[in-house]
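To start, the structure itself, in structure tokens.
All protein chains but one are shown in place.
A, B and C are the chain letters, set down in written order, and residue numbers restart from 1 in every chain.
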Amino acid sequence: MLNEKKDTAILLIHCPDKQGILATVTEFLNKNKGNIIYLDQHVDRQEKIFYMRVEWELENFAIPADKIGEYFDTLIGSPLQMNWKIYFSNEVPRMALFVSKMPHCLFDILARYTAGEWDVEIPMIISNHETLRPVAERFDIDFHYFPINKENKAEQEAAELKLLKENNIDFVVLARYMQILSEDFVKNYPNKVINIHHSFLPAFAGAKPYHAAHERGVKIIGATSHYVTSELDAGPIIEQDVTRCSHVDTIQKLIRKGRDLEKIVLSQAVYKHLQRKVLVYRNRTVVFN
Amino acid sequence: MLNEKKDTAILLIHCPDKQGILATVTEFLNKNKGNIIYLDQHVDRQEKIFYMRVEWELENFAIPADKIGEYFDTLIGSPLQMNWKIYFSNEVPRMALFVSKMPHCLFDILARYTAGEWDVEIPMIISNHETLRPVAERFDIDFHYFPINKENKAEQEAAELKLLKENNIDFVVLARYMQILSEDFVKNYPNKVINIHHSFLPAFAGAKPYHAAHERGVKIIGATSHYVTSELDAGPIIEQDVTRCSHVDTIQKLIRKGRDLEKIVLSQAVYKHLQRKVLVYRNRTVVFN
Amino acid sequence: MLNEKKDTAILLIHCPDKQGILATVTEFLNKNKGNIIYLDQHVDRQEKIFYMRVEWELENFAIPADKIGEYFDTLIGSPLQMNWKIYFSNEVPRMALFVSKMPHCLFDILARYTAGEWDVEIPMIISNHETLRPVAERFDIDFHYFPINKENKAEQEAAELKLLKENNIDFVVLARYMQILSEDFVKNYPNKVINIHHSFLPAFAGAKPYHAAHERGVKIIGATSHYVTSELDAGPIIEQDVTRCSHVDTIQKLIRKGRDLEKIVLSQAVYKHLQRKVLVYRNRTVVFN
Partner (left out) sequence: MLNEKKDTAILLIHCPDKQGILATVTEFLNKNKGNIIYLDQHVDRQEKIFYMRVEWELENFAIPADKIGEYFDTLIGSPLQMNWKIYFSNEVPRMALFVSKMPHCLFDILARYTAGEWDVEIPMIISNHETLRPVAERFDIDFHYFPINKENKAEQEAAELKLLKENNIDFVVLARYMQILSEDFVKNYPNKVINIHHSFLPAFAGAKPYHAAHERGVKIIGATSHYVTSELDAGPIIEQDVTRCSHVDTIQKLIRKGRDLEKIVLSQAVYKHLQRKVLVYRNRTVVFN
């Protein structure tokens, strides 16, 4: 990592809103000498849901790290019907990259990884084509080739899952992986498979979005990064961005412009995920700043 | 108008592409002493269509204004199978505004009109509600009330069309007019009815796009101005713009943010139309700079 | 106003950061049965400053509205060295508009005012030119003409201030007012005079920014709304926005494009100010969502 970091704990919470939750949580941390270095909260007043992300330094915190979850749940989480998760800054998440033939997102992620922009481990790249093996080799990352067709899909996905589990992979990033993952596969990583779709969803879901955008004559194209769910291109959106286009842009030019969008949007989504700043509720995300 | 203007002619052309069209047209103008003050062209190499907009000063032009069309067609337009139109800067287009209850687009257009930003006449506002009559009165513009229901729709549209024809209306702007115009009505003004849709089309066509955008959890909302065709929200797009949103934005906030987008996008589309910079071909636009 | 509103109080706070401030404030409200409907806070960890905006319903709140300030200060504000302000949603702020010759920002603000977008009173427009009197009349707002030259400036500003005070004006909006207010004038309304500058500050401060932008050949132009301080175009920035330009844009076109930016940026800044979402500290703003 580029910057020195202290050991911290991060708590992500969502629960039915009621008076005093924020005060209760901050008091719990303050009383136990947890120095809060980040706090953000949001109340969806329509759905009556309270969301919170709080991060505090473990140095001087009165409760040992491995007991925080238990104490928090007993004293606060359970009584307030909280859906909560705790993360520790010294646990580096492990990510698997799925790719097919296009290298731009892969290069962007590996460049950040190599440059130390992200606090992550990338032990492996999985692909349904051999095309990008040289890129993996350039960055000294294991490359696993799983060719997929209708007949072998279930079997290959099972093999992939086995490999992911053996390597303690926490989450998966589809960096322009041109294969639809089965519902079974996705169930193993709920809200832990991040995809980049090359359109401004929900416009142009499915195949060939740049062709469709050109045909429709839009004046702006976009890219969308989202968690994968069982429904194609319909999972919770993490990040989107757009760029202008015009009548002079052929489909080839849209594809070229889109590459820059795709790689930046995907990497921003992955970064938010790595920072534990994304909460999912009812197919929508809360993405803290 | 804010700026002094010379008398000019504007030629809009599209035709099958072949060598020498650009040279032929510019030679025609040069030889007849037309001082070109704007020229833009585009070739769609996939569809093999040539598009051009050229504007020149009429002062010193050898052909009288009322003969230019005839000469051009005989010498160039017909031989090259051109689809062309000529406009003159001293002919101020006449526009009718259709509104319902929301005033923001109406105010924006009338402010520009009153301030002299646009070279246009707005002799009338037509509405299916009485709500905005006071705004029309504030700007001294005739307000015509045509309440519409299933039974009287055909009859009322006929009356509206009669009024438009009697007043030599060139084009119609739907400034958040919350009624679908019939196919018959639209046929009277092909590529001459400009609508603003409050989403980034083709996402969220139809009713209540902000509700749909909120439900989908998008991170960017948009607005789209397009020519009205027989298919709802599917006509050629003239202009689009977007703005960021997040989990903190309720539907009410999206609606508020969207108002600013809608009024600017609609006015920019109208301005391009007024400048004769929009060409339509196969449900797509060429919008010159 | 477009939406029905409950009676609320709004507290804006900044103070030296220390543990427990957030818990202390939210407890104070919770214990006294204040239903919080908005809470946002920010800690500048470098400067060690805590910022907060909290809004709660007055219905059922145990402390009478006119005593809240006193209680809060005694129990929390003073002990924690807070710089705090309280506002009530039923107190509608009173705004004076200063204009010169350009109408676009004026129209945009009056349209919002008339349409009920904003919860504000605009009892007067002040100008150093007669040009926009007809616009004021169109919207039935008093128009006061104060021609200004070197000789009479101090005297005229004194008369303006007298008029503002007599009319209980809370804040001033300079809607393309082309006169520099004296330091003395500004002192009367600290962080209460909002200006729109037609560039992306700090680029192109001072006169003729579009000319300067054209000369420099920038590819993006902007507009900046800020609180006025004694130093020209150097006050705390509330809002900025930009739009693309290119070599085809003449100075006249930049001015035209810029008008839309200016009016939207100014109105967004005024709206944030009206919502009591802007805090100023050391010439920078905290603008809550």
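As a convention for this text, a residue touches a chain if its C-beta (ideal position, glycine included) is under 8 Å from a C-beta of that chain, and two chains touch if they have at least 3 such contacts.
Just so it is clear, the model here is predicted, and its values are computed rather than measured.
Within the set C:T26, C:T114, C:N128 or C:T285, the residue that contacts the chain not displayed is C:T285.
Listed residues A:A111, A:A154 or A:I180: the one in touch with the omitted chain is A:A111.
Interface with the hidden chain, as seen from chain A, comprises residues 3, 103-104, 107-108, 111, 114-115, 117, 135, 138-139, 246, 248, 252, 256, 259-260, 264, 267-268, 289. With the whole complex as reference, residues 42, 44-46, 51, 200-204, 216-220, 222, 236-242, 246-248, 250-251, 283-287 of chain C touch the missing chain. Mapped onto chain B, the footprint of the missing chain covers residues 19-20, 22-23, 26-27, 30, 35-37, 39, 41, 43, 45, 244.
Everything below uses one rule, namely that only the chains that are shown with their structure count from here on.
Note: centroid distance chain A to chain C, computed from Cα atoms, is 38 Å.
Among the residues of chain B, those in touch with two or more other chains are 246, 248.
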